Every structure is written in structure tokens, then in C-alpha cells.
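Excluded from the complex is one protein chain; the other protein chains are retained at their positions.
And now, chain A:
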Amino acid sequence: MIIHAQELRKTFTTRNRKGATTVEAVRGVDLDVERGQIFGVLGPNGAGKTTTIRILATLIAPDAGTAVVAGHDLREEPAAVRARLGYVSQAGGVEDTTTARAQVVMAARIHGVPDPKGAAADVLARFDLSEVADRPGRTLSGGQKRRVSIALGLVHGPPLLFLDEPTTGLDPQNRANLWDRIRELRDAGTSVLLSTHYLDEADALCDRLVIVDHGRVVAEGTPGELKREVSGDVVTLRLDETARAAETLKPYARETRVDGDALRVYVDDGEHTLPVLLRALEEQGIGLSSIALDRSTLDDVFLAKTGRSLRDAGAAA
């Protein structure tokens, strides 16, 4: 177990002219991350993902709870935790005016790496950055900058890497490329804790994940387990009378859910249930404008656990 966290809590108080407002950012989070896993923390913006990662990275002291990170207690030995950690924040930590190489060499020196220049050259080459390494940070593209920030977190060869929203703002190619890099890291034995609000990212990349909402863990498991828990398939219908349709289809479904102007019907075997659903709607004379059949996604898990779609939750936060 490379991270074992129990009952982490953090409340922020902000004061302004209107008085103090308190935000319970993290409300009792438990996390167990096995060595050699890519472990995801999935949730909408404002769910407490970043706060949880910042607590585990020793940047914020939790109000309550305990955690052992990379073999050391967070409260008792923060320095030992920091020495064994690679931390890549959402901002990335790449300076504008200095070259990528100078920054990576400096990171290696701080960590007391025996051959800082050699280690920096190695990690930069590993992330295909050798050619741009001597350019100042501000001249790098978004994808290059992202890779520099990961190189900065890896130059000292930590057993555990934190990635806070690593692919936010990247185009699809760069995202796919970064996913491959992260898998390579795991294959080389590095444990990775990453936060994301992208469903496909959590699904494709993570060996195991927790879904968080409003500072709490609402579900935990492998992506496969979580999706099986909800149901095999989901039929999404757009129609005139959503409420009456939901009543009509209830007997055929494990669950029905109204999501905005769409009706989502969860069934075990979509291919064979679809004709039955259509017939039932026709008998009731309910007009249908579109229909789609999909495998259930992590969004359906989120919807089942919180009553909201992750996309809506993200937009509201």
C-alpha cells in the first residue's frame, strides 16, 4: 500500500466584508492505493480532488484524519514524504523565463540526485524534450509544457507521482500521448495518483478509482466493477412526454432516470430490450424524437450515486 489515508477532513474559512464563509472541501475521505497502480480521483470541479491531493502532498495540513504516504506518516514525517514524492500541480510549475533544462537540473539538485545534469538529460530525453530543453518555458507549447512539468516531478525517480488534472487543456493527440506516458510510468513501477474530471480519462487510464462529490467518496472500484454495479447498458431517449414514458418503461428496466430533457433507461441486455421498449412506447402513443443505445459509462455511475450528471455538476460548480 503506497497511500493509506483515513477520514481526511479540511474546512476552509474565507473572510470578506459579508462575514466568514466556510467551505467543507474534504469531508472524511478514505483512500487506499496499491503500489504500482494508476489510481484515479474522479469528480466534478469543486468536489475536493485538488484539496485531497494537496493534503497528501503535505501542502495543506488536514483538520482531521491520518495518512501514510510512501511509507511515512503525513503529520509525523512530512519531509520524508516530500523526498519520496513527485508532485505535478494543475498549474504545472514551469517557469516562463528559465529554460526547461535549468529547471529540471535545479529540481534534481534540490533532491540531492548524484548527477543532476545527467539525470535531467535522461528524463528530458524520455519525454521527447531534448530538442526544446534549452528554450525558455514560455516558448513551449501546451503539450511540451505538460511534459516538462512531469519531467520536473520525476527527475529524482520517486516511487509515487501525483498528477493533478494532468490533461486539462490539452488537445486530443497530446492527451492520448500523455496517457501512454503515464501507462509507461506504471509499467516501470511508479505508482500514480491522478485527479481528473474527464470520464473517459478515468475509464481508459485508471486501474482503480474513487468517485468524489462534495468532499466525499461516493464510489470506489475498478472502472469495470463500477460500471457493472449500475447496469450493463443504457438507452437514452428523447421524447415528448418524459414523465409518462418513464412510467411506461419502468417494468422493463432496472432503473429509469430523467436527465435534463433525456430519459435514461438502464437495462441488462440492450440489444434485446430495445424493440420491447419501442413497442411499449408506441402502444401508449408517446412520440419519440431520438434514441441511443450505449454501454453504461462512469457518468452513469456518478448519476446513480449523486442524482446528477457529472457534466452538469461540473458546469454548476
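Please note the rule applied: a contact is a pair of C-beta atoms (placed from the backbone, for glycine too) under 8 Å apart; a residue touches a chain by one contact, two chains touch by 3 or more; residues count from 1.
The working rule: contacts and distances are computed from a predicted model.
Selecting from "Transport permease protein", "Electron transfer flavoprotein subunit alpha/FixB family protein", "Na+/H+ antiporter subunit C" or "PadR family transcriptional regulator", the unshown chain of this assembly corresponds to "Transport permease protein" (UniProt protein name). The hidden chain makes contact, of the residues A:T66, A:Q90 or A:T168, with A:Q90. Set against the missing chain, the residues A:V23, A:L59, A:V218 or A:A262 yield one that touches it, A:L59.
Note on the undisplayed chain: of the listed residues A:R27, A:R82 or A:R244, the one touching it is A:R82. Within the set A:V33, A:A70, A:A107 or A:V210, the residue that contacts the chain not displayed is A:A107. Taking the whole complex into account, chain A touches the unshown chain at residues 57-61, 79, 82-83, 85, 87-98, 102-103, 106-107, 109-112, 137, 149, 152-153.
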